[in-house]
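And then subunit A:
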Amino acid sequence: MTNAPIIPLTDNHQAGRRVDLSSGKYLKLWQGPQHPGITGNMSLELTVSGDEIVDLRTHVGYLHRGFEKLMERRTYIQNFPIVCRICVPEPDFNEYLYAATVEELAGIRVPERANWLRNLTLEMARLASFLQWIGGQTGAFGMGVIGQWGITHRDYVLDLFEELSGGRIYHMYIIPGGVRGELPEGFEERARAVLDKVENLLGDIERAMFHNAVFKDRAKGLGVIPREMIDSYGITGPNARAAGVARDVRKDQPYLLYDQLDFDVVTASGSDTYDRAWVRFQEIHQSLSLIRQMLTRMPKSGPIHTQLPNPLHWKIPAGQTYRRAECTRGEYGYYLVSDGSGYPRRVYVRGPSYTHAVALMESMAVGANIADVAGLMVSFHTYPPEIER
Partner candidate 1 sequence: MSLKDILSPLTVWRRTAEKPYTVIDPINDRPGAARYRGFHKNDMEACIGCGTCETICQNAAIDLVPVEGIETTNGDSGLRPQIDYGRCCWCALCVDICTTSSLTMSNEYIWVDTDPEVFRFVPGAENKPWDNSELGYSRAEGYQLLDPERVEMPELEPDTRLTSFIEMVQGYSAEQAKKEADRCVECGICMAACPAHMDIPGYIKAIRENDINGGLALMYQTNPFPASCGRICTHRCEEVCAINHTGDPIAIRWLKRYIADMADESDYQAITKTAEPERTEKVAIIGAGPGGLSAAYYLRLLGYQVTVFEAQPHGGGMLRYGIPEYRLPYDQLDKDIDLVASLGVEIKYNTRINGLKESNGPKESDGPGSDGGPAPSFEQLYQDYDAVFFSTGLPDPYTLGIQGEDHPRVISGISILEDVTAGKTPDLRKSVAVVGGGNVAMDAARTARRMGCEVTVLYRRREVDMPADEEEITEAKEEGVKFITQAIPVRIEDKPEAKGEQAAFVWGEAEMVDQGEDRRPKPVLQEDKIHTDLFDTVVPAIGQGSSLDFIPEDMAAKIGIIKYKIKVGLHGETGEPKIFAGGDISNRLKDAISAIADGHRAAKGIDRYLRENQSKKETS
Partner candidate 2 sequence: MPDTQYSEIIDFALKREKEAVQFYTELEHIAQFASQKELLGEIKGMEQGHVKILENLKTKSPEAIRVERVPNFMASTYLVEAQPAKDMNYQDILIIAMKREDRSHALYEELLQQTENPELRKIFEMLAGEESKHKRFFEDLYDKYVQPDN
């Protein structure tokens, strides 16, 4: 189990087809789409021999809402409340990237303070999302209590989002032109208190999760992504960094204020479930640091929004652009095409989950144990809503 054979994608599929179900040696098993975890919005079709997986097919489509298509029939401002829904746990990256593409094509400059506030919410989103991921990763390995701590602390971050934006899940805070509101009175103190609380928790998580014989035993060596797969599969984010590839949009193509903030790209070398978790764990620490830096350094006042043309008849000059950002799971991108009308000609959302949850998962699961499938899936940190736009 520990050293699963690396089977190139095509061979793997052919191997699956070679399986003779009538031989009685194999069993088909479905995991999902009713699986209660974050992976459960899609389904995995497992072919097992004993409890070893010999083939895995992914099935998506259970969550398809057609957002990209919906957006072609809505004005630029009307799409603003839609984009956050594309990735439920990390709405802010969608809000930011949508705004950034629109602003670029429309030639709108965003005030400096709005950029700080945008950057702040993106790191808060990273923090919230990772805390939720801890829930998934530990839960999948039978350590649900740790997961509850993570979810609880995520809620403290959501409290901050709620007072800042008026919503816990769908923040709808970053809007073309800037942001929708100032920091509420006393926000900084409350934010710092939450950061301290989370930091305190991280010590416990480190002891209970990363220095835990059970977790180590199950996670180490599970789903090792070979270095050479990283580029050929288009793998990004912690999944790539755990394989020793120092790839991070925040450093490679800095946006917002990342070039002014102090942080290093976290990497590891094991490229297995454990190392991926470790990279993410370090990035939670990093996020705490980034948020603290921003709270200290951001200007205390200034405009938060640029007057847009009347959004009811807003037309954007013809053109196209692709903007990207580093979300918790890797490169997130928005491709926007305008034909000069009041409606986007095409919006394409590039999320990391498609690569990680479909192609990568089908390759990496073969040879794994049924009981590890969920843990392996979570170790790629994928969100099906963002696969099925």
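The rule is short, and it goes like this: a contact is a pair of C-beta atoms (placed from the backbone, for glycine too) under 8 Å apart; a residue touches a chain by one contact, two chains touch by 3 or more; residues count from 1.
Candidates were picked such that all candidates are chains of the complex that A comes from, given by their letters.
What you see is a predicted model; the values in this text were computed from it and never measured.
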item	value
Complex member in contact with subunit A (any copy), out of 1 or 2	1
Residues of subunit A defined as touching candidate 1 within the complex	74-75, 77-82, 149, 152, 155, 159, 162-163, 165-167, 170, 172, 175, 178-182, 184, 204, 207-209, 211-213, 216-217, 303-305, 307-313
